[in-house]
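First the structure, which I've put down as structure tokens, then a few questions once you've had a look.
In this view, the complex is presented without one of its protein chains, the others remaining in place.
Right, chain A next:
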Amino acid sequence: MSTALPLGGAALLPGLLLAVTWAAVAADAVAAGRAAGRPVSWTVALGLPGREAVRLLVGQRRRTAAGDELLRGIGGAALLVAALMAAAVLPLGLRPVADLGPGLVWFNAMEVVAWAAVWLVGWGANSTVSLIGGYRFVAQGLAYELPHMFALITAAVGAQSLRVTDVVAAQQGLWFIVIMPVAFVAFLLSAAAMAFWGPFDAPVGRDVAGGAAAELSGVDRLVFSTGRWLLLVASSAMAVPLFLGGGHGPWLPAWAWVLVKTLAVLGVLIVLRHRVPTIRMERWTEFSWVVLVPATIAQALVVTLVVLGRGGI
């Protein structure tokens, strides 16, 4: 049974994602101003994404000596395209643009494109700090990907389906966050790590002068940072259908619930970024392998037993 949106939804999706991204950038600017002790007013912050985009559009593109422009360009574009493609299975309300059978696998496959993309951007600039940033992201990716996959699998086991709309339908009574809190936390952390966001921004860290993005300017930087923001929005929006009941909720229509919940998840991630300092790679890697991987496997086991106990499959 396919319940995809009509084709117009596909045209609507990038606009919706960009609108949410716009709001998130503004909220992040306000939070950054507050953290720095120089409050930024909401009116200024709301204009910020537009001003920044125009500034980058007219800015000159920096070219490095003997850089691999082709690979760098592919990397930047792939980040943006992958974020949009990942969002295709997000239910906007109760129906996604593309209601794929293995929707969760599609989402995950599009997310890991970011892995290749950031490394390519870091490599392509032919600059040491960029390359360090790219390699940091690969190390971070190795650490976040397994807990992330187990979190996705746990939600799929709970719904007994890889289809995102089935996962939402399974949460009509009880949100999955109640029966799989560990998977939710692991998903949230890995979503931030995937968009090299918050405490996981070492790949573009200040200690390596901006890391993978160090040599990007002008339209290259605009494409890269838009892709990164879209990835953050898409992956935090995915927490809603997976763990927070999707469009289910009283009073409001489904699309409004999805929007409210998505903004709430984004808010948590923005607070996380300004409250927690950057975690060093070796700390996060060990924590992820030694704590998160066993914890998420145990969570998957518990949910499997619950499903079997209820007479599933």
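Here is the rule we go by: a contact is a pair of C-beta atoms (placed from the backbone, for glycine too) under 8 Å apart; a residue touches a chain by one contact, two chains touch by 3 or more; residues count from 1.
Simple rule for what comes next: contacts and distances are computed from a predicted model.
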Exercise. Mind telling me which option in "ABC transporter", "Cytochrome C oxidase, cbb3-type, subunit III", "NADH-quinone oxidoreductase subunit J" or "General L-amino acid transport system permease protein" is what UniProt lists for the chain we can't see?
Key: "NADH-quinone oxidoreductase subunit J"
Practice problem: Taking the full complex into account, find the residue in A:A45, A:L90 or A:L120 that is in contact with the omitted chain. | Solution: A:L120
Quiz prompt | Sole residue of A:L18, A:V112, A:L272 or A:V293 that reaches the chain not shown, by the stated touch rule | solution = A:V112
Quiz prompt | Touch criterion as defined above, residue of A:P14, A:G33, A:P102 or A:G210 at the omitted chain | solution = A:P102
Quiz item: Of the residues listed, A:A23, A:A77 or A:V138, which one is in contact with the missing chain?
Solution: A:V138
Practice problem: Just the residue numbers, please: which parts of chain A touch the chain that's not shown? | Solution: 66, 68, 70-71, 74, 100-102, 105-106, 108-109, 112-113, 115-116, 119-120, 123, 135, 138, 141-142, 145, 162, 279, 282-288, 290-291
